[in-house]
Structures are given as structure tokens and as C-alpha cells.
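Removed from the display is one protein chain of the complex; every other protein chain stays in position.
Going in written order, the chains are labelled A and B, and every chain counts its residues from 1.
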Amino acid sequence: MDRPADQPRVAEHAPPQGFLRTHVFSLDHKVIGKQYLDLALVAVCTGMLLSWLMRVHLAWPEAPIPGLGKLAPTGAAGGVITPEYYLSLMTMHGTIMVFFVLTTAPFAGFGNYFLPIQVGAEDMAFPRINMTSFWVTLVAFLVLISAFFVGDGPPLSGWTAYAPLSAVGKDAGPGQAVGQTLWAVSITLFCVAQLLGALNFITTTLDLRTKGMSLARMPYSTWAWFITSVIGLIAFAVLMPACILLILDRVAGTSFFIPAGLVISDRLQPHAGGSPLLWQHLFWFFGHPEVYIAILPGFGIISHILPVFARKPLLGPRVMIGCLVAIAFLSYTVWGHHMFLSGMNPFSATLFSVPTLIITIPATIVTLLWIGTIYGAKLRFTTPALFCLGFVSVFVSGGISGFFLAQPSIDVYLHGTYFVVAHFHFVMGVAAMFGIFAGTYFWAPKMFGRMMNETLGKWHFWLTFIGVYCVFMPMHYLGLAGNIRRYSAFTDDYLKPLIPLHRFITIAALFTGAAQLIFLYNLIRSRLVGPKAPDNPWQATTLEWSTTSPPPFDNFAGHPPVVSRGPDEYGGTGPAGDYVMQASAP
Amino acid sequence: MRAYHISVLAVAVVGMTALGVRGVPPAPPAGGTISGKVTYTGTPPKMKPIDMAKEPFCARLHAGAPVMTENAVTGPGNALRWVLVYVSAGDRGSAPATQPVRLDQKGCQYIPHVLVLQPDQPLEIYNDDSTSHNIHPLAKVNPEWNKSQPIGAPPIQTKWEKPELIPVKCNVHPWMHGWHAVIATSHYAVSGEDGAFSLQGLPPGKYTVTAWHEQFGTQSEDVTITGNETKAVNFVFKATPY
Partner (left out) sequence: MGKLFAVVVAIITVVSTAIFLTHTWWLPVDISAHGHAIDHQLSETMVSSGVLFVLSQLALALFVWRFGDRKDGRPIKTFPGGVTPMVVLAAVLVGAEILALTFVGAKVWAGVYQTPPDPNALQIDVQAEQFAFYFRYAGADGKFGATHPELINEASENYFGLDPAHDTTARDDIVVPSLVIPVNRPILLMLRAKDVNHAFYVPELRIQQDFVPGLVIPLHFTATQTGKHEIVCTQLCGLGHYNMRAYVEVMPEEQFEQWLKDKASQQ
């Protein structure tokens, strides 16, 4: 390999030999990125299947679900989901989606694949650590899934695992024995993997940029992954010890989160001195930044893709980066807004409310930058472009409800209701998923060397876009009417009139879920037999489009690019059309 | 052809076995009888009406006459109900019980309050209410379990392997309490409203008869049976109000 002497060098490793080292235990960031994405795909299918079961149960609680009785003879004897199994499904759905989909796909998956290429590096800074983080993530996933197969079934204390319900063991209910321990072990492992990953991302961004790739020239997606890894480094470093303390409470008889005098299942618990609120503080100190870990890569991906199809530079690039940094910083000052009614000192509510509301300023500006970018553009309606536009719409819808929940005076009424479910599904579930879809349609040609089918992609977009609004918009109405969340059935008198709306949501969810089969089919089919992709099918400018589809082992075949331009020079005149590649000669 | 014969034979055998079990009524017990009455002295706790407001379905069922607490059920003449009386020593091998016993959850109560069964005897648990129930036997010797039984779910089929007095609670309805008394003998009875009990069909021998009440504890008497006689044994428990 010949290259200029001043090029940054990664810890060198030769192209791998043999199937195992090429495709399984690979040190190549591209293979690892795809492994993360494949894991997220398996996880999202699992998570969505669980949500289907929950939705069907909520709409028709007494109806046996065919075949489920055999799969879960304890949790759903005769196919009728028990209340505890519903909560288990909910816990597993939340945990799988938040950790193994929304963190794994947009951050670890796409980030791993494209961050090194976008900065012109050959690989991540620490390829072995990179491989380790994927395999630890996989083990974490398997440990979590194994909770389905232990005696009492999966844990039921929600993805937030509030102590002491999560800390006292089997007396607290089915699944709170081995299942809950597996949960805590899984999340601990996941934190280890994410910490390793974040270190790798930060080092790669800071040290391995190619010649001319100044921070100001970095693509927005790279910026977003970089900022996300900084958030992750702090957030997961808090969750990991919290989970270890939880494990100690459960298996070693400590009392970090368990106070004295608790009587659970007629037994006086042998603990004293702990604080349930301590868990909530530690969890949400991670949990709120986690929301941004899920959504900031989406911001980056949209800011990266939208200019490509608007054929126009992003409006206010420096403002965008500034907003991302501001959001990341503020994300550490707001965790208490999850705890307005938790028994925390009510005086601190205002303290947490103000920064929460302040976050809406950068969030609004970011949205306006996207909308302003569309103004005067020459929009091309490819599938990734549609998902970008859809992202803006669902992000607005999800962000708006934050105005309500950020205020303790309104949270008093809405906190325990479906309004919150609507809020976080729109803003971190659906919006982040739209970012993932946009990224998948956009980068699939680069990753697999084959184009995805546009017709199927557009069907997928329209059904999903309308579907998610049918599923999640009505949840706001449920919340206003006082419909409690985390209920496995609505037996309260005042909730009964809301059941028809729940049935509507369930039907919409089944259709929207089924529409994802189009995506799955399109993805698998394109990956195997799709038409060969050119190197730069979208006429985009960033470095990943300067190399072949898919890129060679070291990304640039021994000729690292030299960068002399910004990431989104569209709309002018260049040698190949209305754009100039980052790697073009100055 | 041969397979056909075998299967016909099998059907016939199974059919006859079934008839043998179900068709013939159990023979009247031969042997001695121990009978008597369980009473208390002192002041037992008041039986309190259970307010089931939390579960509107059950509250409606008992709108006229509220269900009373069952931890100390008393009757006229200081009779004490729900006392388990059984042969705790001297039983020379009761046959293993194969008939399933049935526990009902009806009107947010366990029926019966004290359910007696033998190790490995099939236990069937039914939810007769239009609401979900939860069954949580707080077993220590046997494996503890905790399961819900929603409306529309099939009966729970289970059994207990080892002798134990197991308190059972419904996690959803805190007032629902009962007992599964797993004892290794077929000679047992539970005192009725009048406190009376009767153990029948005892072959000649020396026995220890034990009476157990969930709040007032255990008492035992030694009894010798020599033939087809009836021996009277009475138990008196000392009750406290709190």
C-alpha cells in the first residue's frame, strides 16, 4: 500500500483470510456495521411481534391467540395472555426496541459502517475493540431473549425496571426471579459494548480524518455519530454501575434500592436502608440522554440525506451542528422531568422543567432548518427522500407533545396516561425508525452493491407513514381522556368507552406492522438479486460515494481521498452535474 | 388387520377401566370411626365483612350479604370451622389418590377455604368469575408458583408432590386467602359450621389424630381403634382477639 506519509494510520490489519474471519469474526468496520444492522433487524422483528401480541390483547383481552398457548404455556395458557405475560411482553418490547434497535441500528450500525468512510479512514481506530463490542452486544441480546425460556418467564417491571419491584426477586411476581436478573445482566453487557463502541467512534473521528477533512467539512451524519458517542460515553457509564448495584441487590443481599419494612407476597423483605428513588435518578440520568442517543443519529442521517435529494446545501450548517451540541449538553440537565410525580422534592420540578422546555428551542431550529432547506429546492422523490420528509413530519408531531409533558403542572394529569406513550413513540420510536429507513434505502446500494426496489420502497413509505399516524395520534386522545398506560386490560368503568378507539389502534398497528413485510422482502430480495448499484447512484458528494459499491476492504483501495470541500455542495455546477464531490480536486 | 384388533382391544380395555373407576360407587368404609367437635375458648377475632369495592364484579355478587373474613370462622356453641383433622401418625399406607380435587375461585373467594389433598393428587383450579384471578401458593417445601388465570383461560392442572400446609393468596384481590393442605393420608376431615368432623374407615390400630387451625395452631390426640367402633375425640382451641 502506498500512501502519503502524512496520512493517518489505523492499527493495521491485513485483509482477512477464510470465511470465519471475513464474515463472522471480522475486524472490518463494514462487516461489523452490517452485523449490527442484521442484529437490529432480528430485534425489531421480535419487538414488533411482541407489540402485535400486546395490541391484540388490549383490544380483545379474552380472545385466545392461536398457537400462543404452545409457545408460552405458562404465560398464555390456552392462548389467553395473562396480565403478567402482558407486562413481560411490554418489558421485553421496550427493552429490545430501545437498546437493541434504536441504539444498535442508527448509531452502532450505520455509524460503524459509514463513519470511517465518511472521514476517509481505512477502519475504526481500534478494530479489535470494535469487534468485541459487537459480540458483547450479541451476547447481551441472547441473554435478554433467554428470559423468555426460563421457568417463570420474562421480567415484568418495564424497560425502566423501577426498584424495588425489580430488586426484591421472585416475591414481586412471576418473571421477577431469574428473568429480571437476566435483564440486568443483559443491560450491563450492553453498556460495556456501547462504552467500547463510543470510545472507538470518538477516537476515529478525532484522529483518523483524512487529509483536508477538517471538522467543518465533516458530513452531518458523522457529526451526529460523534456527538452521540460522547453522550453514550457518559450515559452508559452511569447505567452500567446502576445495573450492577441492581444485580447485587437481587443476588448478594445488598439494599441499594430497597428500604426497610417492605412486605411483599406476605413476606417481610430482609432488606433495609436503600432508596427506590436512587434507582430512578441513576436510570433517568442515563434514560433521558438515551432518547437522544436514539434520535440524534436520525438528525444526522436526515441532514445528510435531505440535501442530496433537495439538490441544495443544508440551510445553516453551523447552526445545525451548534443545535446538536446544545441538545447533547442539555440532555444531561433534564432527567428529573421523568420524575415530577415520583416523590422527588417538588421544588426541583421547576429546575428540571426549564431546561426541558429550553431543549425545544434547538429542536425547533433544527426542524426549521430542514423545512427551510426544502424551500427553493429541486426535490427528487426517491424512497430515502420520502422517509426524510416523513421524518420531519413525525418528529414535529412527537416533539409538540413534549411541550405538555415538560410542564409539571400538566404532567400532573398526563404522566401516567397514553399521552406519554404517544409522545415517546412518535419522537423516539417512529422518528428514529424513519431515520433508519431513510438510511437503509439511501445506503443499501453502497453496503450491498445492489439497488433496492423503488416501487416497493414507495409503497412501504406510504403505508407506514399513514399507518403510524393512525396508531399513535389517537393515543394522545386516549391520554387526554385519562387512559392509563401499562394496563393489560381496561376493566375500569371510565376506561370502557375507550375500548373502540383501542380496537382502531390495534387494527392500524396490525396493518402498519404487515406493511413492514414489504420492506423485509425488498431488503432481502435486493440484497440477493437486486440490480447492481453504480458507485454514486444518488449523485451525492460525501466520501462514501467516491469509492466502489460496496467499498473494498480498506475502503479506498490504498488511495485515501484528499478532501477540499464541504459535505453538501449541491445546486452549483460541477464536472458531473449540479454537485461537487468532497474528494474532487479544489 | 392385526393393528385393528389391537386397537379395538385397547379401546375396550380403556373403556372398561374407565367404567371400573367411575361406574362403581366406592364401597362403604369398613372399620373404625373417629368423630367429634372442634370448639374454642376465649375471644376469637371478630369476623369482619369484606368490602370488595375494588372489584365491582364481585362487589355486585355479594351486594346483599357481604362475605366475612375466614381466618377464624365461628358458629353457635363456640364451634370452630375450617379446622383440618387428620391422622398424622399410624396410617399404614393410604392408597395414592387419583381423583382430581377442584378449587374454585368464585365471587372472589377460594372455595373451599381449606382444600385437602394428597401428594401427587391431580388438582384442578377453575376461575368461575368474570374477572381475572391470580393464584399464588406461598409454598416452602414444594416449589412456589404464582400464576394468573384470566377470563377465558383454561383450568390450571397441577399437583403438589410433598406434604405441606400451604397458604394460598390471590395477588390481585388481597382479601382472597385459602389453604392447600397436602397430607399423606386419606383419613382426614375439615370441621363444618357446627365444628363437627368424622374420620371413617380406620383399620384397627393406634393413631395420632391432629387438628390444625390456621390461626390457633395444632393439637394432637392418640386414639386406638380395635374394630368397627366409633371413638369420640374433641378439640378445644384457645382463641385471642388479635
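Methods note: a contact is a pair of C-beta atoms (placed from the backbone, for glycine too) under 8 Å apart; a residue touches a chain by one contact, two chains touch by 3 or more.
Values in this document were obtained by computation on a predicted structure and should not be read as measured data.
Only one of A:84, A:249 or A:544 touches the absent chain when the whole complex is considered: A:84.
The chain omitted from view is touched by exactly one of A:142, A:354, A:517 or A:557, namely A:354. The chain that is not drawn here is touched, among residues B:37, B:81, B:169 or B:213, by B:169. Considering the whole complex, the residue from A:78, A:482 or A:537 that touches the absent chain is A:482. Among A:63, A:251, A:368 or A:557, only A:368 touches the chain left out of the display. Although one chain is not drawn, its touching partners on chain B can still be listed: residues 45, 48-55, 69-72, 131-132, 134, 146, 148, 167, 169, 171-175, 177, 214-215, 240-242. In the full complex, chain A touches the omitted chain through residues 82-84, 87, 156-158, 160, 162, 164-165, 168, 172-174, 176, 258-266, 268, 274-277, 310-312, 315-316, 319, 341-343, 346-347, 349-350, 353-354, 357-358, 360-361, 364-365, 367-369, 371-381, 386, 389, 392-393, 396-397, 400-401, 403-404, 407-410, 412-413, 415-417, 458, 462, 465-466, 469, 473, 476-478, 480-482, 484-494, 498, 501, 570-571.
Please note the rule applied: only the chains that are shown with their structure count from here on.
Chain centres here are Cα means. That of chain A falls 54 Å from that of chain B.
The part of chain B that touches chain A in the complex is made up of residues 56, 131-132, 134, 136, 138, 144-154, 156, 167, 169, 171-172. The touching residues of chain A, counted against chain B in their complex, run 61-64, 74, 77-78, 80-85, 152, 170, 173-174, 265-267, 489, 491, 493.
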